[in-house]
Structure formats: C-alpha cells, structure tokens
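Yeah, one chain of the complex is gone here, protein chain that is, but the others are all in their spots.
Read from first to last, the chains carry the letters A, B, C, D, E and F; within each, the first residue is number 1.
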C-alpha cells in the first residue's frame, strides 16, 4: 500500500505549531519537538487547554501517547 | 479464509471522503489520506464533530487509532 | 481441545446479516463482509443503532474490534 | 504448579449451560459452544441479560473476551 | 531480587478460601481452585458480592483477570 | 542512561511499610512483601482504604498491578 503513514505525517509536523486534543477535554497548543511510535509527544512553549480554555503555559511537556485523540499541525 | 480484511477495505477508501466516529461522541468528516495497522488515521480537510455538530475545521488531523469506533467511506 | 473457535464461527457468518452490539449502547445491523483476528469488522448495507434505535444507514462501515461486545449472526 | 487452569476449566464447560457476566451490567445465559485464549466465547441458544432481565434471545452470539467478568458453568 | 512473587503467593492460596475484590464494586468469596499468569481465576463454592452484599452463590466461576483489584487469602 | 529504575526502587521498599494508591479512590497501607514487573504487589498486614478511610484489615493481599496509581515507601 502506497499510503501516507500517520507517523511520517507527524514527522512533517516537527518544529511546527500543533493542536493536540487529549481525552478528558484536555489539550495542548504548542510546537511539536518530538514523538515516538506510541505517539508520546514532546511539546515546547505549550499552552495547556481544558475545555478549550488556556489553563497554564509550560516550556516543555512530555505527553504520554495513550491520552492523544488527535494531533493537528 | 477468503474474506475482505478490514485494513484492505480501509485501503480502498484512501483519498476518498470518510466519516470517522470516535469514542466520546466525537468524530470527523474528511478525506482519508493515510492509516496504519493500529487504525491511526491521517485525515485531510476535515470537519471535527461533537455530538454530530461541526465544531471546527482542520486541514490535517492525525487521529490515534484507539479512539476509533468505526470508519465509513 | 476440539472446540468451535470464535473466529471460525465468525467466518461462517460471512456474507450473512449480523447484529453487532458495541460498547456505549451503540450497534450495527448489516451484512458481515470481513473481519480480522482483532474482531475489526467490515459491515455492508448497515444500520447504525443507538440504544436500539436506527440513527443512520451506511453502505460500508469498518468497525474497530475493541468496541465489540458481541456479534450475533 | 499443579493447578486447575482457568482455560481448561472452561474447556470442561463446553456444550453445557453457562452464565456469562459482562461489564456494564450485561450478560448471557446459554450453551458454551467454543472459546479461545482471549476468552472470546461462542454461545448458542442464548438469552441476553441487562441488569438481570432477559432482553432478547439469540441463536448464536460471539462475545469478545475483554467484556467478560466471569463465566459460571 | 530475592522477593516473594505475587503469582507464587497466589499459588500458596490454592484450595483455600479467598476474597476477590473486582472492579465495579463487585467481588467473590470462595475457594481458589486455579489461576494463570493473567490472574484469570477459578473459584469454587463462591458467593458473588455486590457492594459487599451476597447476590448469588455459584458452584464454579471462571473470573477474567483484568477485573481483579486484589485477592486476599 | 544512569537512572534509578522504578522497579529497583520498589525493590528497596521490600519488607517496609508502603502506601499504595489505587484507582477508584481505593488504597492500601501495609508491608510490601513482593512485586513483579507488572507492579502486581504482595502486601502483608495491610489496611484497605476507601477515600482515605480504613475499611478492613487483611493479613495478605495480592494486588493486580493495573490498579496501581503510585506506591510510596
């Protein structure tokens, strides 16, 4: 199958701003600094969101992949 | 068994519009641009849905497969 | 053990109408067109059910197996 | 360890009536026609139960093992 | 590490009365007749408990391990 | 990486009193008598806690690791 793999698509989003939607109405907006095959993510200069509202800003967040619903570059 | 495999059926839906129903009354309508065996998906020009209502439009979404209930081409 | 394996029983239901009960009071009625060992399913000409009510009809649905409670041919 | 393995105990329940308690207050009463190591089950002539009440009868049900709480022959 | 392994401790509880606490305020009191590395259990002459109350007695129950919170001999 | 591994840290807590916080507002206070890589635990002379209140005392509890939030020696 000659298809766009989700993980290589993530790879193209590196160093770019992304929206990360997490389970439990949580999320992040920040720069994608890294990831692994579990979709564990490294986000830089990120805003944490709760129900769409910014709740805090963090320089760095390492997100465990099983919380991710989707990532939008 | 000479049966239609779910993943090869997904393969036929590539580059076509799909509805993706996710857990938690969430979903997407968009073009299926890629997937992998975990049902991680790449969607293009997608509308995010919440309880059937469009909540936002995104150019690209990488959806983690464990959120998927079903995909309908 | 000389026992009927669940997956080979599914195999006998191919191309036949099935009821699929999913977690979260969801379900499908349709023709089983394919499956794999995770119980990912391909359903054709399917009615989606919510709490027993038909909510929409889809020509094709690829259901992720971890949502399945049971399949009844 | 010389112990009774759960799966071989299931094997002894083949072709016998069983009660299957599932997550979400669901269950089945029927004849155990097959199973596999995930505790995926094949039930014949089964009554589906919801909070202990019979909700429907099915000739055959293939139950995904991860829903099972316990099986009682 | 020279430590008491949980599964060998279970092995010592064989043929003895145990309390099994399950998720969802459920549980069993009965004789441990077998188990496997997933903590799937075989219980004999068991009382099923719901929020601490006996709801029924079963001669035999095969409990799927992922429901177990703890087992107390 | 020359880092303190969580499981070897658990190993240092053997035969010492620990607090075990479990999902669902449950927990245990007792002596850590054993564990395995899944964080299945053997606790001795343990008090079971519900929302911080002692609900019963057990001589021995074998806790399934997937319930554990954290262990504090």
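Observations on the structure shown:
We adopt the following convention: a residue touches a chain if its C-beta (ideal position, glycine included) is under 8 Å from a C-beta of that chain, and two chains touch if they have at least 3 such contacts.
Everything quoted here is computed from the prediction, not taken from an experiment.
Across the whole complex, the hidden chain's contacts among the shown chains comprise A, F.
Touch with the chain omitted from the figure is made, among A:4, A:41 or A:69, by A:41. Listed for subunit F, the residues touching the missing chain in the whole complex are 1, 3-7, 9-10, 13, 19, 23, 39, 65-66, 68-73.
Take subunit A: the residues that touch the chain left off the picture are 11, 14, 22, 24, 26, 28, 33-36, 40-42, 58-64, 66-67.
The rule we apply is simple: only the chains that are shown with their structure count from here on.
Leaving out subunit D only, the rest of the assembly separates into the touching groups A, B, C | E, F. Two copies of one chain, subunit B and subunit C, form a contact in which under half of the residue numbers belong to both partners. Averaging C-alpha coordinates per chain places the centre of subunit C 18 Å away from that of subunit D. We define each chain's centre as the mean of its Cα atoms; on that basis subunit B and subunit F are separated by 41 Å. Residue positions of subunit C touching 2 or more other chains: 66.
Viewed as a contact network, the protein chains form an open path, each link joining two chains that touch.
Contact between chains, as defined at the top, is found for A-B, B-C, C-D, D-E, E-F.
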